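All protein chains but one are shown at their positions in the complex.
Up next, chain A:
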Amino acid sequence: MQFLQPATWAEALEAKAAHRDAVPIAGGTDVMVGINFGRLRPALLLDLTRVADLRQWDTDDGAVRLGAGVPYARVITELGDRLPGLAMAARTIGSPQIRNRGTVGGNLATASPAGDAHPALLAAGAEVEVASVRGTRTIPVTEFYRGVKRSALADDELIAAVRITPPSGPQQYSKIGTRNAMVIAVAAFGLALHPARRAVGTGIGSAAPTPRRAPAAEEFLAGELDGLWDSRAELPAATAARFGELVAAAAAPIDDVRGTARYRVHALSVMARRALTWAWLDYRKGDPTCA
């Protein structure tokens, strides 16, 4: 095994172009587990922790450009106000030790259907900025997930950043597991209300081969909210319940060691209904970021 430690982004991209089978490593919370258990024996480990650009975030044309190597702990402490949905997802991840190391870029690269960041990224309409020596391209996160642990990343590309527009309305995130910490989601749900464009964003985790949106639920709710955005009137309970049903209907889960498909579908309907109820209460209070 070789170990390369590029100091700059340009060096990292050159290394990936020259060694397409290289496995990038940042926080190591996925890669090292694979190596420790003998499941992963890459010819080359490409350590990205020395590339300073990856560990920064900034704002660009109103959007947050979150470097792929920013650990979850910093998403929580530094971006909780700008990216509330992603910060809520980050708080559910692993433990303090894991959040100190794990990154959104790593979550995307692994592309597990159970990755905790994905539902929040889907709901917020995030874009993934990927790069290679050939250039940079931006992939809507909805098109990034291509199968179980497969993504749209080419074999010479690395993930540079995630672009997320801060919300014009409340966001919520809900995850169910056997306990509160150190748990892989049995199912997860992310919700974003976008009053500025009269739209709704959703994200489902751990309940299909890839993280996915619930388009029918989004359309239904956007229609129902059409007369409510301005009045901020109470949301009918039947609307929240129907939204939950439509979110659950968008899932395609399997039975596995963590839970049954039937349980996941039920859990999603409950989580979606509750997330909407909480988000709408926040919206009625007029605070766009109190999620």
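Descriptive notes on the structure:
The criterion applied here is as follows: a contact is a pair of C-beta atoms (placed from the backbone, for glycine too) under 8 Å apart; a residue touches a chain by one contact, two chains touch by 3 or more; residues count from 1.
Everything that follows uses one rule, which is that contacts and distances are computed from a predicted model.
Per the UniProt record, the absent chain's protein name among "Carbon-monoxide dehydrogenase small subunit", "ABC transporter permease", "2-hydroxyacyl-CoA dehydratase" or "Lycopene cyclase domain-containing protein" is "Carbon-monoxide dehydrogenase small subunit".
Within the complete assembly, A:T29 is the residue of A:T29, A:S132, A:T239 or A:T277 that touches the hidden chain. Residues touching the missing chain, restricted to chain A, are 1-3, 5, 25, 27-29, 31-33, 35-37, 41-42, 45, 47, 49, 94-98, 100-101, 180-182 (touch as defined at the top).
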